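Note that one protein chain is taken out, while the other chains of the complex remain in position.
Right after this comes subunit A.
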């Protein structure tokens, strides 16, 4: 099932004008705050009525201004995980979780309470009141509550924004499991590129109310031309690799399509597929295979594309086997090395430059 969104809405000197498609899996709505992401999600939930638009979930038309159709929020069956949780303070965690299930139509495909509770690790919280929960626990209960309402699709508006890094790290694996174990498409609002890289199967980048880039996350993140849109400092492509061996010296050996790579201990079993975000400024390019170098990872690659801006930097797209990498180097180096599309070279990557939070579970779509 997929979600099709087309919206036009003018408010306060700002015009939102977007059209995109969200397939199964997690679709990230990525952009700065104030770019219109939350407005889009609110329109999908029916909490705001856009001037013009059409929203279709699967084969159900939720909104069609041309046909005068507006399905009220409570009939949309759209699970919404709000940034602030919005748990009902007068109900227990269990009652909060079952709130939506109580109102769901009888025939709707239901998630099982026990399964969701296990998936989110909240079994020990069922008897408590929301006031007694930590931020991370509240987020997980809010996710469970939306899931159990038998939703056609899930909307998540920066569900991790209010949490510190430790709590984020605690919840992200649950979201990965959600992505991989449920059939419900998820629209995920975020302004954090690492989060998007880790979770999203597809990516819709929004800027000032317009879609500036859309496509599969791996494709968009590996596109040198998208770098200015996504932010120079955080740009980086995703490499998919399989865990081959955990070495005694603390390194994990992975097989990527272009060759073996070594990373600091990856918390995944042998044979598991992981996605590794490799930040573009961590990639070094060499024309010759380097010798006597401390970096452990040297992959043979081919230049696919070079995007130069007005500054000293350039973003270089690289084909590494079946994966794509992105390197941010200087325009000067592009010149000295004679880099151009089609040129074969080597991508060098320090093992220690990959942070643990940049290694996540591989999803179906990759």
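Criterion: contacts are C-beta pairs under 8 Å (C-beta built on N, C-alpha and C of every residue); 3 or more make two chains touch, one makes a residue touch a chain; residues count from 1.
One rule holds for everything that comes next: contacts and distances are computed from a predicted model.
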item: Name per UniProt, for the chain absent here [options: "Molybdenum transport system permease", "Outer membrane lipoprotein-sorting protein", "Ethanolamine ammonia-lyase small subunit" or "AzlD domain-containing protein"]; value: "Molybdenum transport system permease"
item: From A:8, A:94 or A:129, residue that would touch the chain that is not displayed; value: A:129
item: Contact residue for the chain not shown (choose from A:47, A:161, A:208 or A:284); value: A:47
item: Per the touch definition above, residue among A:6, A:37, A:54 or A:145 touching the missing chain; value: A:145
item: Selected residue (touches chain absent from view) among A:79, A:136 or A:185; value: A:79
item: Residue numbers in subunit A that touch the chain omitted from display; value: 45-47, 72-80, 82, 84, 86, 88-90, 99-100, 102-104, 129-132, 145-146, 149
